[in-house]
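To start, I am sharing the structure in question, which I have written as structure tokens.
Left out: one protein chain. Kept in place: all the others.
Letters A, B and C mark the chains in the order given here, with residues in each chain numbered from 1 onward.
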Amino acid sequence: MIYSFKNDYSEGAHPDILKALTETNLIQAEGYGLDCHTRSAANAIRELAEAPDADVHLISGGTQTNLIAISSFLRPHEACIAATSGHIAVHEAGAIEATGHKLLCVDTPDGKLTPDLIAPVLSQHHFEHMVKPKLVYISNATELGTVYTLAEMKALYTFCQANHLLLYADGARLGAAIMSKASGLSLKDMYRFTDAFFIGGTKNGALLGEALVIKNCDVKAEYRYLIKQRGALLAKGWILGIQFKTLFTDNLFFDLAAHANGMARRLALELEQAGCTFLIDSPTNQIFPVMENRVIQVLSEQFSFYTWSTVDENLSAVRLITSWATSEGAVRNFLDAYRKASGK
Amino acid sequence: MIYSFKNDYSEGAHPDILKALTETNLIQAEGYGLDCHTRSAANAIRELAEAPDADVHLISGGTQTNLIAISSFLRPHEACIAATSGHIAVHEAGAIEATGHKLLCVDTPDGKLTPDLIAPVLSQHHFEHMVKPKLVYISNATELGTVYTLAEMKALYTFCQANHLLLYADGARLGAAIMSKASGLSLKDMYRFTDAFFIGGTKNGALLGEALVIKNCDVKAEYRYLIKQRGALLAKGWILGIQFKTLFTDNLFFDLAAHANGMARRLALELEQAGCTFLIDSPTNQIFPVMENRVIQVLSEQFSFYTWSTVDENLSAVRLITSWATSEGAVRNFLDAYRKASGK
Amino acid sequence: MIYSFKNDYSEGAHPDILKALTETNLIQAEGYGLDCHTRSAANAIRELAEAPDADVHLISGGTQTNLIAISSFLRPHEACIAATSGHIAVHEAGAIEATGHKLLCVDTPDGKLTPDLIAPVLSQHHFEHMVKPKLVYISNATELGTVYTLAEMKALYTFCQANHLLLYADGARLGAAIMSKASGLSLKDMYRFTDAFFIGGTKNGALLGEALVIKNCDVKAEYRYLIKQRGALLAKGWILGIQFKTLFTDNLFFDLAAHANGMARRLALELEQAGCTFLIDSPTNQIFPVMENRVIQVLSEQFSFYTWSTVDENLSAVRLITSWATSEGAVRNFLDAYRKASGK
Partner (left out) sequence: MIYSFKNDYSEGAHPDILKALTETNLIQAEGYGLDCHTRSAANAIRELAEAPDADVHLISGGTQTNLIAISSFLRPHEACIAATSGHIAVHEAGAIEATGHKLLCVDTPDGKLTPDLIAPVLSQHHFEHMVKPKLVYISNATELGTVYTLAEMKALYTFCQANHLLLYADGARLGAAIMSKASGLSLKDMYRFTDAFFIGGTKNGALLGEALVIKNCDVKAEYRYLIKQRGALLAKGWILGIQFKTLFTDNLFFDLAAHANGMARRLALELEQAGCTFLIDSPTNQIFPVMENRVIQVLSEQFSFYTWSTVDENLSAVRLITSWATSEGAVRNFLDAYRKASGK
């Protein structure tokens, strides 16, 4: 089978997680996330985020988490501002609109939103024949692998506060963002500078699971009803609890993300040395090198990855994603194959 | 910790499932259910159900499966007929209504629907100021542990066909229903006599997962869009595939259900010998013995279970559920405790 | 054409309303209800209801008003308690559920809700696997022509307040309720003892239009957005304003309702003298006399009305509705025809 750099969810769970699941497997636990493992996981997150008052809910997947959060934070006429490239805008099959809310999309080359990009949306939506912008959705890391710096997060949150907007962050790849040197953000900063965000487990070593962290008290109430109503309250909720407890034991979550980032970094550096340019400068675990189409053709016989966009007649950008499970050998093989195919 | 008879999802997965997950853990797989394990699981189900044309979709939980199925099968003005005690009517936090569809509920003491119970709903809903009944939702086994016989399923489906109604079965406990001697139903019969149904994994030995089986071609189209839009397309979809593949290897699914039914049978028989009556005659893995309140009080210090309903001043019915993981020892302990507390 | 007692919306508008529409027809007005007529109408209602802080919104029809109000008052998981015979439960084609909210229906022979009927619904819905009851919907007059007394309204509102429930009244026939001697309620009382209610124009002399009156400040915000989003903000909103201004000038609204009640009263009294019994004792403009089927057959050749329900083999109840436009002649003709057909 050919090796895949298509995404960061091609392998199962980190062995520590499987071990924990196996060890507790036959011990009875309370259903629906009311168990001790889920409590431990939530406490670990609260501690790391210095967020004693946070509500933490474990949910199976990212789209599910986004649709529950956004639909529960908004009244019917309120809308969500997002980057045109945002996951909810493109790759969730209209899940947010299916809950009744419009997305107001803003073009941004690097996938990041700023006060300057959001302000015009506010001024354009000024009366009751239009939706009312109420929530800003960002992804960190973004869908283009870029990250928000501490200063950027602070500026965005300050702007949102001043404009009565909620700030919500999709953290499907939050581990990669935090461990990126470009970011300088901690879990604590994410908590300080958002109203709510989620911590992605699926793409960082869990079988499945995202941890939604809510700070804003106005939107916390009766949250388990909202999760249940969307079909997202797992009967055996503790299998999420055990996973997050494991990820937040002995720094595992951060180590896994650092590994993924490191593998991408190595790929990027050596591809650059071999003459590649990049569509965008990404400091996390997804990179977008530009290659000749004939090279891409050759590589795609040995490796699986997405061709992202056309650059010109001969060149395209591909997307390579590394994960907690990507081995140095696989990286080496890819680089060798690239050099061979490109003759560099 | 006190032993729980509260439900059939207090333990993790059958060891064979954990083993299969562990063995495949680091082998890369295609995302979103497009992997070989999911294909194998679907094929196994198609074979057992003698349903070569069935569409099979693996989804995390029962409420999720119900809301995706029902909302996708209906146009906006169409409604769903269900028993007043039906899971969607009571215990899904309004998940079906949240997709826009009304439930038309029918009182039925044993949790089962019949043509005679449904016919009046049809005649009462006859014009455009009312919703249009279009789908019949049943649970098999029901929320009261009862099951449909082959003849009952056939009669219901024939009635539905004649009245342009879709018949959809919630099979969260389908294993228990099929393995109940009262039923005489096979997976193949469920396929023949419904438009769609699901096979519950969560309550029969899986970590999570339900298998939605669609027969009716009118409602099959573009189903993966619908699953994705509700946030139910798991990135690591193969973890559902591996589980169902394992359950449908070497008869495991049926053996686990038979075990659960057997444990409940033993509980019921010995409680009856000890003088208990029952709220309802259930042939599956949930039973509803009637006990003195003071006995319930004593037992609840050693075991966890639901007190279901009040019978009279001194008596209440409790619900005891057994599972694939319930041990004979636990059953014996409960019976001993009952005899001691009741003095019988 | 045969004369209709089928409903109270078989004729157009009271002549004063048509006159007012005609007189202002070519005078330009601001669109979308921001005109002076709408303001006058709202002020007239605020004055009559002694409700200086009320928000008043004019909306085309009752179903529309109900769905906007209820969906905007509730969060996604919250549900609405209603009588099984309530208009939203039976005759709005699932409009409330289409906005995502479950109805919890309570059987009540006279169409009225009481604290005693509501309390069990609250105790049955106690955790997050069920919807959360949050709003009580009543109709006054009810769908059976009955009315709430002042004491009943007060008791209901007090109970709702104590239980954190919103009380919302469908007043499609509020005029008839207020002018019923059985009620003793004024517009002011309706305001005092609900969180919101609407005043029906369509069934009391307007071409179309209902006036939604909101007291509770928690649910007032940005209401015009919510009306617009449901397609209910009429471009020429002043045609509603003019109608309600006219209705609330010189007591017209109340006089029209009194007339309708009076015509029904006369029908009822004389039918009773002629030996009729009644399905229910209604003091408003709809009555439910029980007649022999063969009499109904004869009458239905000369008059249009609904046969409401079967009483026994020979008897059925019919529904007769009078309106602001029902003439004494029509009433006399019906009574003559009844006496002739029944031989009494």
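Keep in mind that, in the parts below, contacts are C-beta pairs under 8 Å (C-beta built on N, C-alpha and C of every residue); 3 or more make two chains touch, one makes a residue touch a chain.
The model shown is predicted, which means the values in this text are computed figures rather than measured ones.
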Among C:K134, C:K228, C:K245 or C:R265, exactly one should touch the missing chain; which is it? C:K228
Among B:K132, B:H259 or B:R319, residue touching the chain not depicted: B:K132
In the full complex, which of B:L226, B:I239 or B:M291 touches the chain missing from this view? B:L226
If the hidden chain were put back, which residues of chain C would touch it? 1, 3-4, 6-7, 9-13, 15, 18, 21-22, 24-31, 60-68, 92-95, 98, 202-203, 207-208, 225, 228-236, 239, 325
Missing-partner contacts on chain A, residue numbers: 76-77, 79, 90-94, 97-103, 128-131
Residue-wise, where is chain B in contact with the chain that is not depicted? 32, 71-72, 75-77, 100, 128-129, 131-132, 222, 224-229, 233
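The rule is short, and it goes like this: only the chains that are shown with their structure count from here on.
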Please identify which chain has its centre, taken as the mean of its CA atoms, farthest from the centre of chain C. A
Here the gap between chain A and chain B, centre to centre from mean Cα coordinates and rounded to Å, is 34
Between chain B and chain C, what's the gap in Å when you average each chain's C-alpha atoms? 42
So, in whole Å, the Cα centroid of chain A is separated from that of chain C by 51
Hunt down the residues of chain B that sit against at least two other chains at once, touch-wise. 92-94, 98
